[in-house]
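The complex is shown incomplete by one protein chain, all other protein chains being positioned as in the whole.
We call the chains A and B, going by the order they appear; numbering starts again at 1 in every chain.
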Amino acid sequence: MKLGEIVARFGGELLGSPETDVTRIVPLERAGEGDVAFVSSAKQVRRLEATAAGAVILAPELRDATSRPRIVCANPYAYFARLSAVLHPAPAHAAGVHPAAVIDPGAEIDPSASIGAGASVGKGAYIGARSVLEPGARVGAGVRIGVDCHLHPNAVVYHGCVLGDRVGLHGGVVIGADGFGLALDEGRWLKIPQVGRAVLGDDVEIGANSTVDRGTLDDTVIEDGVKIDNQVQIGHNCRIGAHTAIAACVGIAGSTRIGRHCRIGGAAMIQGHIEICDDVTVSAATAIMKSVHKPGIYTSIYPFQEHREWIRNAAYLRHMDSLAEKIKALEKRLQELESQRP
Amino acid sequence: MKLGEIVARFGGELLGSPETDVTRIVPLERAGEGDVAFVSSAKQVRRLEATAAGAVILAPELRDATSRPRIVCANPYAYFARLSAVLHPAPAHAAGVHPAAVIDPGAEIDPSASIGAGASVGKGAYIGARSVLEPGARVGAGVRIGVDCHLHPNAVVYHGCVLGDRVGLHGGVVIGADGFGLALDEGRWLKIPQVGRAVLGDDVEIGANSTVDRGTLDDTVIEDGVKIDNQVQIGHNCRIGAHTAIAACVGIAGSTRIGRHCRIGGAAMIQGHIEICDDVTVSAATAIMKSVHKPGIYTSIYPFQEHREWIRNAAYLRHMDSLAEKIKALEKRLQELESQRP
Partner (left out) sequence: MKLGEIVARFGGELLGSPETDVTRIVPLERAGEGDVAFVSSAKQVRRLEATAAGAVILAPELRDATSRPRIVCANPYAYFARLSAVLHPAPAHAAGVHPAAVIDPGAEIDPSASIGAGASVGKGAYIGARSVLEPGARVGAGVRIGVDCHLHPNAVVYHGCVLGDRVGLHGGVVIGADGFGLALDEGRWLKIPQVGRAVLGDDVEIGANSTVDRGTLDDTVIEDGVKIDNQVQIGHNCRIGAHTAIAACVGIAGSTRIGRHCRIGGAAMIQGHIEICDDVTVSAATAIMKSVHKPGIYTSIYPFQEHREWIRNAAYLRHMDSLAEKIKALEKRLQELESQRP
């Protein structure tokens, strides 16, 4: 692809020959003739100077940091995302149903959809145009899947759930399993039937082995544009607001509502039955135990240290209250002494 | 279903016409004519007053908080669980083996069991009456599965493992994978063969993508009535006592014994080779690093706060020991001053 074509398609200001040809995106260090690299931060200026890339995508403040052919744009990272999708297209999937797929006669598959070997689609399910079910993907009865969706190998959607358009489910994802609803009855657990659905909006992507439970009576809802990383668990009856991003290994307990445009760091844990407002960032490894009503960044990490120091330190950690009381007692005694001063 | 029938079947005291018809269970706010709602706590009295539900299930103390047709019972949540199972039955699965399932000739399948498309059953395995294997469920050689079990899509049971009766495994569950047994041998890890089994009792339910490893020499045992949520990991040689409930994202390391009637909160982590006695509750996001011999509630959460406050605070967190020493020094100096008082 020529730089001239790229700029015509994606915008930005071109410095250098529009005839410069690039075929792939490569990190600055490894890039050579025919490669395009991108610089997302001014910290990379040294690496920029050293690159042998055929062309570079960079922000206005780095405009003069190299003399190589370059595209100057406001958001190089987003530019990279768009260009990469064109230079490195995902593997294509032929339309049609593989003979080793099993489609219930009562299901409806758009003729442009691609259903792989060993995938299965239940009664009354609908698969929209150009959607892909890779081998081993499981779609239950009555599920509705929109257009341009992609279920990677062994992804599972339970009966009755709904996926919008352009939804991606990676390998091993499970959508719509029963939530953890139990009633205690004389020391034994009675299962609460989970009769709601899991409903995913448009442009949702869910990482490998993540799970989104169906609702108990109402639905669990993942709004448009939500991005979820691997091994995330979303409990029953949750609602995740549009354009929120959730990093890997996060657990969100049941009936919690997360706002729009939130960012939940990896391995964070969010209590059930609470509300997080819009525009909240939760730091990695942080446990959120009550509602958050104010946008901002929230953290609860115990900072790590060498184990032997930790042992000395931790002996006091559990006795904060006694330290605080000692300080109070000291203050009192000191005050007494001070009052006796001549 | 008429309220009269419901009370005849499940007990409770009916106030209002036994001819009142209900067809589904709906939350208080959304319930209307023909819907039954339930109230589990006195806190919901306002919502109870505002409901348009055709009937309500409630506890004795709320008996007079509404004039709607109602069933008064000791445990409305358990009542709801039982009624819901009747009003909202799980999708039925036809008996028999789907032509696209693969059953080893040496396996035995009860004729009333239902084996879905693309499921597989290994040599010498036994599947009990009315048990369901959904598409892609994998049952290894020599596995024994009791009656009325339900393996959801892509659940996996490794060779030789045992499931009691009425066991549910949700999508992506893996039972009986090798535990993490390694011997260090000149800087390299030697695998310890894992030759025990994973043995699940009756009425066990395991949530999506959870894993229960097989034992090394002895078995890993999940006793009757244990309920496990999604993405839980149970290490090799563990024993989980009857009627214990484990919320999502919990990890229990190998050779640990958990008592009966325990409750393990979400994202808790339990060390290996320890014992937790009966009736212990572990709070969410809590790490249990040594044995617990006394029933009670145990917690180890660092409470979250705004990030900039956390930064100020955390600077001291790792130096508890130095704070404590400063206090001691102050006490000493103060004592000296006090002793010098005239």
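Worth a mention:
In this text, contacts are C-beta pairs under 8 Å (C-beta built on N, C-alpha and C of every residue); 3 or more make two chains touch, one makes a residue touch a chain.
Here the structure is a predicted model, which means the values were calculated and not measured.
Although one chain is not drawn, the whole complex shows that of B:R30, B:H293 or B:K326 it is B:K326 that touches it. Considering the full assembly, A:E205 is the residue among A:D165, A:D178 or A:E205 that touches the omitted chain. Mapped onto subunit A, contacts with the missing chain fall at residues 25-27, 30, 75, 77-78, 80-82, 84-85, 88, 90-91, 98, 100, 116-118, 134-136, 152-154, 168, 170-172, 203, 205, 207-209, 225, 227, 229-231, 243, 245, 247-249, 261, 266-267, 284-285, 301-308, 310-311, 314, 317-321, 323-324, 327, 330-331, 334, 337-338, 341.
Against the chain not shown here, subunit B presents residues 100, 102, 118, 120, 136, 138, 140-141, 154, 156, 158-159, 172, 174, 177-178, 180-185, 187-193, 195, 209, 211, 213, 217-218, 231, 233, 235, 249, 251, 253, 269, 271-272, 281, 283, 286-289, 296-303, 305, 309, 312-317, 320, 323, 326-327, 330, 333-334, 337, 340.
The criterion applied here is as follows: only the chains that are shown with their structure count from here on.
Rounded to a multiple of 5, the Cα-based rotation taking subunit A onto subunit B is 120 degrees. One simple way to say how far apart two chains are is to compare their mean CA positions; for subunit A and subunit B this gives 25 Å.
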